[in-house]
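Of the protein chains in this complex, one is absent; all others appear in place.
Naming follows writing order (A and B), and every chain is counted from residue 1.
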Amino acid sequence: MSVHVEPAHGEHEHHGPAKYTYQPNPFKFDPTTLGLIIFLTSEIALFGAFFLYYGHTRLVKGLEWPQPGFEIPADATSFNTAILIASSFTCEMVLLLLVRNMRRAAIAWMVLTILLGSAFLGLQAREYIEIGFTPQTNSMGSIFFSLTGLHGAHVFIGINLLIYCLIRLMRGHFSKDGMVGLVITSIYWHFVDVVWIILYTLVYLLPTHVT
Amino acid sequence: MRLVILGIVGTVVGLIAGIGIVAIGFMPEQASEQAVNTDRVFEIMVIVTCGIAGLVTAILVAALYLYRERRGETRVAPPVHGHHGLEVIWTAIPAVIVIILTGISWQALNENESGDAGLTVNVWGQQFDWTYDYPDLQLENVHQLVVPVNTKIDFEVQSKDVIHGWWVPAWRQQINATPGQVNKLRVTPTKIGDYKVVCTFICGSGHPVMGTNVQGSIPARIKVVSQADYDAFIAKAQEVAKKAAANPNAAAVKVFATAGCGACHAWGPANSNGAIGPALDALASHPDAENFVRQSIVDPGAEVEAGYPNQMPKDFKSKLSPEDLDVLVKALAGGTHQ
Partner (left out) sequence: MNVFLRPNLARCLWVTPLTSLIFMSLTLAIRHWVGMTPIFDSQQMLTIGYIAGIFGFLIGIGAFDTWFPWMIGGPTPLHEDHSQHGAYSWRDYFRFNTDHKVIGLQYVATTFIAFFVGGMFAEIFRAELAHPGQDFISTQQYNGFMSQHGTLMIFTFLVPIFAGLGNFVIPLMLGAPDMAFPRLNALSFWLLPLALLIFLSSFLVGSFEAGWTGYPPFSTEGPMGETLFELGIQIAGASSIATAVNFLVTIITMRAPGMTMFRMPLLVWANLATSALVVAATPFIAGAQFMTMFDRVIGTAFFVPSLGGNPLAYQHVFWFYSHPAVYIMILPGFGIISEVLSVMSRKPIFGYRAIAFSSAGIAVLGFSVWAHHMFASGMEPWLRVPMMISTMLIAIPTGIKIFSWLGTIWEGVLQMNTAMLFATGFIFTFVIGGVTGIWLASVPFTYHVHDTYFVVAHFHYVLFGGSVMTVFAGVYFWYPKVFGRMLNERLGKLHFWSTMVFSNATFFPMHWLGLEGMPRRVADYDPAFENWNTFISISAFCLGAGMLFFVYNVIHSARYGKIAGDNPWGGMTLEWMVSSPPPIFNFEIPPRVIGGPYRYGEPGAKHAIFPEEPATTKPEPAHV
């Protein structure tokens, strides 16, 4: 193993890399945002795995959806969908306000976003209790709860991220020129919203038989 | 230049090697139409691709010999970055070869599956044996498959528990037995004889013994017979089935056969002679026979007879309905009626 002799940390030696510049790249994002977007591709693939199971079971195996005797509450959940979409708009407001240096307004809209997101989760929890089947009932239950549950977990993580951003926003860590953390959180939140719209359409709005 | 000569020599040597492989013949006997078609495709692929492999190997070995750095070497390699013509050739020719190979495979696949079947047989895979039904002839749970030669047969392969793989090497056909679905396999046997059947999908501790010839193996060899012999077999089997239906143990024998007990246990009324587990004819003489038999079925690991492996599936409690279990227990514990 190699042993490097480096000056002790206390001395005023240059401790850290030399000043680097890099070859310009076609993407206009900073590395952190680029990293998040690539990571979101993998999250799309994760949902994709469950959607693949769902699609195969319904289209190739012809599973009836919903199974006879059960109901999937598309109407009630449309309200949840509206809440989540609204929270994407409020989240975007935070960024727009911060760019104009209106920090206090931004904080207010951030609080609103967190409340809307939490309301979504709460309503989903209620739907889980009242829906009348469980993940163990049959394969419909298994894939329904997995898809919505995976999404719910992502919402939960998103709310956590929003809270960290709120704390840092209140401490003044973000400014017009330095808000990468906020940007990636908002991109993540929009992603969660888009996934929900796709999920809602494919799982709630496309029964086998239209009554 | 020498590269071209080398290429030609290598390709020819490869082709000869391919022909050699085909001549030695590593396949089992051809006992079906599908075998003939598949082997034809195989032979063409072997020869053509061995030619390519020979080409690559010849150039590789030659380059290593001709161009290795020798002591005092002053040669400098030419700074060649590519050659459009060559690159087009070695993209186009493999593309053509591959398209041709795809075409002959597709054609063989179509030939293998064309036409309407004259006979349908259900193949049931379970841990750890194969049984067969002739649905149009009201015959079930046949342990040894007997089929007529020169008939197009549709095998509908299904599973009673986990995924298994039904393979008859001499026929060159195989398909998985997947629970919850019916997988169709078409075979047209062309040779009278006995053929081994092999399980190709990992299914548990008995996976190896679901293949014929393996020590302790359970599945019987498949018999292909003449039309006359087949008709005789069917007639006899139907007679036996009628007699069995009149048998007082009929219901129990049905449960016994469906659950596959005969693969490992010998029991007179079911005409089974499996030898992996203890024989069951003397169970009636056991004190507290009914409880002992019941426990042996639902919790086989609790008491294992000396000298026998602890290999009985542990899930019969959930696999057998309470009624079936009762019928079976009573018949086993009540002594065998010949």
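Basically, a residue touches a chain if its C-beta (ideal position, glycine included) is under 8 Å from a C-beta of that chain, and two chains touch if they have at least 3 such contacts.
These numbers were taken from a predicted model, which means no experiment stands behind them.
*Asks:* Check the options B:28, B:268 or B:334 and report the residue that touches the missing chain.
*Replies:* Result: among the candidates, B:28 touches the missing chain.
*Asks:* Which of B:16, B:59 or B:275 touches the chain that is not shown?
*Replies:* Checking the options B:16, B:59 or B:275, the one contacting the hidden chain is B:59.
*Asks:* Consider the whole complex, including the chain that is not shown, and state which of B:148, B:165, B:219 or B:300 touches that chain.
*Replies:* Only one of B:148, B:165, B:219 or B:300 touches the chain omitted from view, namely B:165.
*Asks:* In the complete complex, the non-displayed chain touches which residues of chain A?
*Replies:* The missing chain touches chain A at positions 1-4, 6, 15-23, 25, 27, 31, 34-35, 38-39, 41-43, 45-46, 48-50, 52-53, 56-57, 60-61, 63, 67, 135-143, 145-146, 164, 167-168, 170-171, 173.
*Asks:* What is the set of chain B residues that contact the non-displayed chain in the whole complex?
*Replies:* The missing chain touches chain B at positions 3, 26-28, 34, 37-38, 41-42, 45-46, 49-50, 52-53, 56-57, 59-60, 63-64, 67-69, 73, 75-83, 86-87, 90-91, 94-95, 98-99, 101-102, 105-106, 108-109, 112, 157, 161-163, 165, 167, 169, 172-176, 178-183, 196, 198-209, 211-215, 309, 315.
Note that in this section only the chains that are shown with their structure count from here on.
*Asks:* Quick check: how many Å separate the C-alpha centres of chain A and chain B?
*Replies:* Centre-to-centre distance between chain A and chain B: 47 Å.
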